[in-house]
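The block underneath contains the structure these notes are about, expressed in C-alpha coordinates.
Only one protein chain is missing from this complex, and each of the others stays in its spot.
So, subunit A:
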Amino acid sequence: MALSAEESGRLAGLLDEHAERTIQRWTELVGASLRGRLSQAELRRQVQELHRAVIEAARGGGFDLESESAGELRAVLAELSRGRARQGFTATETAISVYALKDVLLELLEADATDTALRDYVAFSSLVDQMGLFTFESFVRTRESLIADQAEQLLELSTPVVKIWEGVVAVPLVGTLDSARAQVVMERLLQTLVDTGSPYAIIDITGVPAVDTQVAQHILKTVVAARLMGADCIISGIRPQIAQTIVALGIEFGDIATKASLADALRHVLRLTGVETARRQPRRES
(Lines give C-alpha, C1' and ligand atoms only; values in the text may rest on other atoms or scores of the structure.)
Protein backbone atom coordinates (compact mmCIF):
# COMPACT_ATOMS: atom_id res chain seq x y z
CA MET A 1 0.00 0.00 0.00
CA ALA A 2 2.80 2.39 0.88
CA LEU A 3 4.34 4.59 -1.77
CA SER A 4 7.95 3.86 -2.56
CA ALA A 5 10.54 6.63 -2.27
CA GLU A 6 10.60 7.22 -6.05
CA GLU A 7 6.83 7.22 -6.33
CA SER A 8 6.36 9.73 -3.58
CA GLY A 9 9.14 11.81 -5.09
CA ARG A 10 7.30 11.85 -8.39
CA LEU A 11 4.02 12.66 -6.64
CA ALA A 12 5.58 15.63 -4.87
CA GLY A 13 7.19 16.78 -8.12
CA LEU A 14 3.98 16.45 -10.07
CA LEU A 15 1.86 18.32 -7.57
CA ASP A 16 4.47 20.99 -7.05
CA GLU A 17 5.10 21.57 -10.72
CA HIS A 18 1.42 21.96 -11.60
CA ALA A 19 0.49 23.55 -8.28
CA GLU A 20 -1.72 26.30 -9.65
CA ARG A 21 -3.56 24.04 -12.09
CA THR A 22 -4.04 21.28 -9.50
CA ILE A 23 -5.51 23.61 -6.93
CA GLN A 24 -7.73 25.27 -9.50
CA ARG A 25 -9.13 22.02 -10.87
CA TRP A 26 -9.46 20.43 -7.40
CA THR A 27 -11.39 23.42 -6.07
CA GLU A 28 -13.69 23.31 -9.08
CA LEU A 29 -14.48 19.63 -8.65
CA VAL A 30 -15.16 19.93 -4.94
CA GLY A 31 -17.11 23.13 -5.43
CA ALA A 32 -19.42 21.39 -7.90
CA SER A 33 -20.15 18.59 -5.46
CA LEU A 34 -20.85 20.96 -2.55
CA ARG A 35 -23.22 23.04 -4.69
CA GLY A 36 -22.13 26.39 -3.36
CA ARG A 37 -22.74 25.74 0.31
CA LEU A 38 -19.18 26.72 1.11
CA SER A 39 -17.62 29.93 -0.16
CA GLN A 40 -15.12 29.65 -3.00
CA ALA A 41 -12.39 31.37 -1.02
CA GLU A 42 -12.88 29.10 1.99
CA LEU A 43 -12.82 26.03 -0.24
CA ARG A 44 -9.70 27.20 -2.01
CA ARG A 45 -7.96 27.73 1.30
CA GLN A 46 -8.84 24.20 2.42
CA VAL A 47 -7.66 22.68 -0.86
CA GLN A 48 -4.42 24.65 -0.72
CA GLU A 49 -3.77 23.42 2.77
CA LEU A 50 -4.45 19.84 1.74
CA HIS A 51 -2.28 20.20 -1.36
CA ARG A 52 0.60 21.55 0.71
CA ALA A 53 0.22 18.77 3.27
CA VAL A 54 0.31 16.04 0.59
CA ILE A 55 3.46 17.49 -0.96
CA GLU A 56 5.01 17.91 2.45
CA ALA A 57 4.33 14.25 3.26
CA ALA A 58 5.54 13.03 -0.15
CA ARG A 59 8.79 14.98 0.15
CA GLY A 60 9.67 12.97 3.25
CA GLY A 61 10.34 9.88 1.09
CA GLY A 62 8.30 6.67 0.84
CA PHE A 63 5.20 6.84 3.03
CA ASP A 64 1.68 5.79 3.59
CA LEU A 65 -0.96 7.49 5.70
CA GLU A 66 0.03 5.62 8.85
CA SER A 67 3.70 6.67 8.74
CA GLU A 68 5.18 9.38 10.91
CA SER A 69 5.98 11.79 8.09
CA ALA A 70 2.27 11.94 7.20
CA GLY A 71 1.35 13.32 10.63
CA GLU A 72 0.51 16.75 9.35
CA LEU A 73 -1.49 15.37 6.44
CA ARG A 74 -3.58 13.37 8.92
CA ALA A 75 -4.11 16.47 11.04
CA VAL A 76 -5.27 18.49 8.02
CA LEU A 77 -7.64 15.72 6.92
CA ALA A 78 -9.06 15.37 10.43
CA GLU A 79 -9.56 19.10 10.67
CA LEU A 80 -11.31 19.16 7.30
CA SER A 81 -13.75 16.38 8.15
CA ARG A 82 -14.41 17.84 11.62
CA GLY A 83 -15.35 21.12 10.00
CA ARG A 84 -17.58 19.44 7.43
CA ALA A 85 -19.30 17.30 10.06
CA ARG A 86 -20.08 20.33 12.21
CA GLN A 87 -21.36 22.32 9.24
CA GLY A 88 -23.81 19.53 8.46
CA PHE A 89 -22.35 18.13 5.25
CA THR A 90 -22.91 14.47 4.49
CA ALA A 91 -20.17 11.87 4.67
CA THR A 92 -20.16 11.54 0.87
CA GLU A 93 -19.71 15.25 0.34
CA THR A 94 -16.83 15.20 2.79
CA ALA A 95 -15.13 12.22 1.17
CA ILE A 96 -15.49 13.70 -2.34
CA SER A 97 -13.32 16.62 -1.24
CA VAL A 98 -10.50 14.11 -1.00
CA TYR A 99 -11.43 11.77 -3.85
CA ALA A 100 -11.49 14.68 -6.29
CA LEU A 101 -7.70 14.53 -6.11
CA LYS A 102 -7.85 11.30 -8.15
CA ASP A 103 -9.47 13.03 -11.10
CA VAL A 104 -6.94 15.81 -10.90
CA LEU A 105 -4.04 13.35 -10.85
CA LEU A 106 -5.49 11.44 -13.78
CA GLU A 107 -5.67 14.61 -15.82
CA LEU A 108 -2.08 15.45 -14.95
CA LEU A 109 -0.78 11.97 -15.81
CA GLU A 110 -2.80 11.61 -18.98
CA ALA A 111 -0.27 13.80 -20.78
CA ASP A 112 2.40 11.05 -20.94
CA ALA A 113 0.76 7.69 -21.42
CA THR A 114 3.66 5.51 -20.35
CA ASP A 115 3.67 2.39 -18.22
CA THR A 116 5.26 4.27 -15.34
CA ALA A 117 2.50 6.83 -15.42
CA LEU A 118 -0.13 4.10 -15.19
CA ARG A 119 1.64 2.37 -12.32
CA ASP A 120 2.08 5.70 -10.57
CA TYR A 121 -1.58 6.48 -10.95
CA VAL A 122 -2.59 3.18 -9.34
CA ALA A 123 -0.20 3.80 -6.45
CA PHE A 124 -1.35 7.40 -5.98
CA SER A 125 -4.94 6.45 -6.10
CA SER A 126 -4.54 3.84 -3.40
CA LEU A 127 -3.04 6.60 -1.25
CA VAL A 128 -6.03 8.82 -2.03
CA ASP A 129 -8.31 5.94 -1.05
CA GLN A 130 -6.56 5.74 2.29
CA MET A 131 -6.96 9.45 2.77
CA GLY A 132 -10.65 9.16 1.93
CA LEU A 133 -11.20 6.40 4.44
CA PHE A 134 -9.36 8.36 7.09
CA THR A 135 -11.59 11.36 6.38
CA PHE A 136 -14.63 9.16 6.72
CA GLU A 137 -13.46 7.81 10.06
CA SER A 138 -12.82 11.29 11.46
CA PHE A 139 -16.19 12.40 10.15
CA VAL A 140 -17.97 9.58 11.96
CA ARG A 141 -15.98 10.19 15.13
CA THR A 142 -16.96 13.86 15.13
CA ARG A 143 -20.61 12.98 14.59
CA GLU A 144 -20.50 10.47 17.41
CA SER A 145 -19.01 12.95 19.83
CA LEU A 146 -21.70 15.45 18.79
CA ILE A 147 -24.39 12.88 19.58
CA ALA A 148 -22.81 12.03 22.92
CA ASP A 149 -22.65 15.72 23.84
CA GLN A 150 -26.29 16.19 22.96
CA ALA A 151 -27.36 13.15 24.97
CA GLU A 152 -25.53 14.55 27.96
CA GLN A 153 -27.16 17.94 27.54
CA LEU A 154 -30.54 16.27 27.30
CA LEU A 155 -29.85 14.49 30.55
CA GLU A 156 -28.92 17.78 32.17
CA LEU A 157 -31.91 19.80 31.16
CA SER A 158 -34.74 17.37 31.52
CA THR A 159 -34.73 16.38 35.16
CA PRO A 160 -35.54 19.27 37.44
CA VAL A 161 -36.82 18.64 40.94
CA VAL A 162 -39.02 21.51 42.06
CA LYS A 163 -40.43 22.38 45.43
CA ILE A 164 -44.13 23.12 45.10
CA TRP A 165 -45.16 23.40 48.75
CA GLU A 166 -43.58 23.34 52.16
CA GLY A 167 -42.41 19.74 52.43
CA VAL A 168 -43.57 18.71 48.96
CA VAL A 169 -41.30 18.35 45.93
CA ALA A 170 -42.33 17.43 42.39
CA VAL A 171 -40.44 15.83 39.51
CA PRO A 172 -42.01 16.60 36.14
CA LEU A 173 -40.65 13.84 33.93
CA VAL A 174 -40.39 14.81 30.28
CA GLY A 175 -39.38 12.45 27.49
CA THR A 176 -38.54 8.80 27.31
CA LEU A 177 -37.25 7.27 30.52
CA ASP A 178 -34.34 4.92 29.91
CA SER A 179 -32.11 3.36 32.54
CA ALA A 180 -29.53 6.14 32.51
CA ARG A 181 -32.11 8.88 32.89
CA ALA A 182 -34.08 6.95 35.48
CA GLN A 183 -30.91 6.65 37.53
CA VAL A 184 -30.27 10.40 37.32
CA VAL A 185 -33.86 11.20 38.21
CA MET A 186 -33.77 8.85 41.18
CA GLU A 187 -30.54 10.28 42.52
CA ARG A 188 -31.66 13.90 42.12
CA LEU A 189 -35.01 13.24 43.72
CA LEU A 190 -33.58 11.41 46.72
CA GLN A 191 -30.89 14.04 47.20
CA THR A 192 -33.48 16.81 47.07
CA LEU A 193 -35.61 14.98 49.63
CA VAL A 194 -32.64 14.96 52.00
CA ASP A 195 -31.63 18.55 51.27
CA THR A 196 -35.09 20.01 51.72
CA GLY A 197 -36.31 17.54 54.32
CA SER A 198 -39.51 17.01 52.35
CA PRO A 199 -41.55 13.96 53.34
CA TYR A 200 -43.61 14.00 50.14
CA ALA A 201 -42.64 13.73 46.50
CA ILE A 202 -44.88 13.85 43.45
CA ILE A 203 -43.65 12.14 40.29
CA ASP A 204 -45.49 13.64 37.35
CA ILE A 205 -45.40 11.56 34.17
CA THR A 206 -47.50 13.82 31.95
CA GLY A 207 -44.52 14.32 29.65
CA VAL A 208 -43.61 10.65 29.35
CA PRO A 209 -44.82 9.52 25.92
CA ALA A 210 -45.18 5.83 26.75
CA VAL A 211 -45.06 3.69 29.84
CA ASP A 212 -43.87 0.14 29.40
CA THR A 213 -42.87 -2.40 32.00
CA GLN A 214 -39.33 -1.07 32.12
CA VAL A 215 -40.36 2.53 32.75
CA ALA A 216 -42.80 1.33 35.39
CA GLN A 217 -40.03 -0.67 36.99
CA HIS A 218 -37.83 2.45 37.17
CA ILE A 219 -40.61 4.49 38.73
CA LEU A 220 -41.40 1.77 41.25
CA LYS A 221 -37.75 1.53 42.26
CA THR A 222 -37.63 5.26 42.84
CA VAL A 223 -40.74 5.11 44.98
CA VAL A 224 -39.41 2.22 47.06
CA ALA A 225 -36.06 3.99 47.57
CA ALA A 226 -37.86 7.15 48.67
CA ARG A 227 -39.91 5.11 51.12
CA LEU A 228 -36.78 3.59 52.58
CA MET A 229 -35.61 7.09 53.29
CA GLY A 230 -38.91 7.97 54.89
CA ALA A 231 -40.64 9.92 52.15
CA ASP A 232 -43.88 9.11 50.37
CA CYS A 233 -44.28 9.30 46.61
CA ILE A 234 -47.40 10.01 44.61
CA ILE A 235 -47.52 9.36 40.88
CA SER A 236 -49.52 11.87 38.88
CA GLY A 237 -50.22 12.86 35.30
CA ILE A 238 -51.40 9.48 34.11
CA ARG A 239 -53.13 10.02 30.79
CA PRO A 240 -56.09 7.83 29.75
CA GLN A 241 -54.13 5.83 27.17
CA ILE A 242 -51.32 5.30 29.64
CA ALA A 243 -53.77 4.05 32.26
CA GLN A 244 -55.04 1.55 29.69
CA THR A 245 -51.52 0.44 28.82
CA ILE A 246 -50.64 0.01 32.48
CA VAL A 247 -53.64 -2.20 33.05
CA ALA A 248 -53.08 -4.12 29.81
CA LEU A 249 -49.47 -4.82 30.76
CA GLY A 250 -50.55 -5.91 34.22
CA ILE A 251 -48.29 -3.44 36.01
CA GLU A 252 -49.08 -3.28 39.71
CA PHE A 253 -48.52 -0.02 41.52
CA GLY A 254 -49.53 -1.66 44.78
CA ASP A 255 -50.33 0.80 47.53
CA ILE A 256 -48.67 3.73 45.77
CA ALA A 257 -51.09 6.60 45.37
CA THR A 258 -51.75 7.51 41.73
CA LYS A 259 -53.57 10.65 40.66
CA ALA A 260 -54.73 11.91 37.29
CA SER A 261 -53.20 15.37 37.54
CA LEU A 262 -50.53 17.21 39.45
CA ALA A 263 -53.23 19.35 41.07
CA ASP A 264 -54.99 16.26 42.39
CA ALA A 265 -51.74 14.92 43.75
CA LEU A 266 -50.96 18.19 45.52
CA ARG A 267 -54.44 18.30 47.00
CA HIS A 268 -53.99 14.73 48.20
CA VAL A 269 -50.70 15.58 49.90
CA LEU A 270 -52.12 18.71 51.49
CA ARG A 271 -54.96 16.68 52.93
CA LEU A 272 -52.49 14.15 54.31
CA THR A 273 -50.47 16.90 55.97
CA GLY A 274 -53.64 18.46 57.32
CA VAL A 275 -53.46 21.71 55.36
CA GLU A 276 -56.87 23.19 54.58
CA THR A 277 -57.32 25.41 51.56
CA ALA A 278 -60.28 27.71 51.36
CA ARG A 279 -61.41 30.35 48.95
CA ARG A 280 -61.34 33.82 50.43
CA GLN A 281 -64.81 35.25 50.97
CA PRO A 282 -65.40 38.15 48.59
CA ARG A 283 -65.69 41.34 50.54
CA ARG A 284 -69.24 42.60 50.51
CA GLU A 285 -69.81 46.19 49.48
CA SER A 286 -72.20 47.72 51.98
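One rule holds for everything that comes next: a residue touches a chain if its C-beta (ideal position, glycine included) is under 8 Å from a C-beta of that chain, and two chains touch if they have at least 3 such contacts; residues count from 1.
Assume contacts and distances are computed from a predicted model.
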| query | UniProt protein name for the omitted subunit, picking from "Molybdopterin-dependent oxidoreductase", "(2Fe-2S)-binding protein", "STAS domain-containing protein" or "Multiple sugar transport system permease protein"? | reply | "STAS domain-containing protein"
| For the chain left off this view, which of A:Val194, A:Ala243 or A:Ala263 is in contact with it? | A:Val194
| note | Among the options A:Arg21, A:Arg37, A:Arg86 or A:Arg227, the absent chain makes contact with A:Arg227
| Residues of subunit A in contact with the chain not shown | 186-187, 190-191, 193-194, 197-199, 221, 224-232, 255, 271-272, 274
